[in-house]
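Next up is a structure, given as structure tokens.
Left out: one protein chain. Kept in place: all the others.
This part shows chain A:
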Amino acid sequence: MSLEQLLPLELIDKCVGSQIWVIMNGGKEFTGKLLGFDDYVNMVLEDVTEIDPVEGNVKLPKILLNGNNICMMVPGGDGTSTFEDDMEE
């Protein structure tokens, strides 16, 4: 076992100030710059694109995203990467 274990919330803390990709429970996604978060993983994001498969994309200057429905957070993601893309590499 590695001694340098990285706790989940420490991973998020490392992402503060950088671009992230958030995938919600219902399949909706958000990309933007992470400004901060709390113990519930509520997130403050800047220059956000809300990616909705049904309604299309919406730009939002600065949001507080409720952590309740967050499924996954990908560091550095811009929402354009797909499983198929990664398989081709």
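Note that in this section a residue touches a chain if its C-beta (ideal position, glycine included) is under 8 Å from a C-beta of that chain, and two chains touch if they have at least 3 such contacts; residues count from 1.
Simple rule for what comes next: contacts and distances are computed from a predicted model.
Between the listed names "Trafficking protein particle complex subunit", "U6 snRNA-associated Sm-like protein LSm6", "DNA-directed RNA polymerases I and III subunit RPAC2" or "Cytochrome P450 27C1", the UniProt record for the complex's undisplayed chain reads "U6 snRNA-associated Sm-like protein LSm6". Contact residues of chain A toward the unshown chain are 16, 24, 26, 30, 35-38, 42-44, 46-48, 55, 60-66, 68-69.
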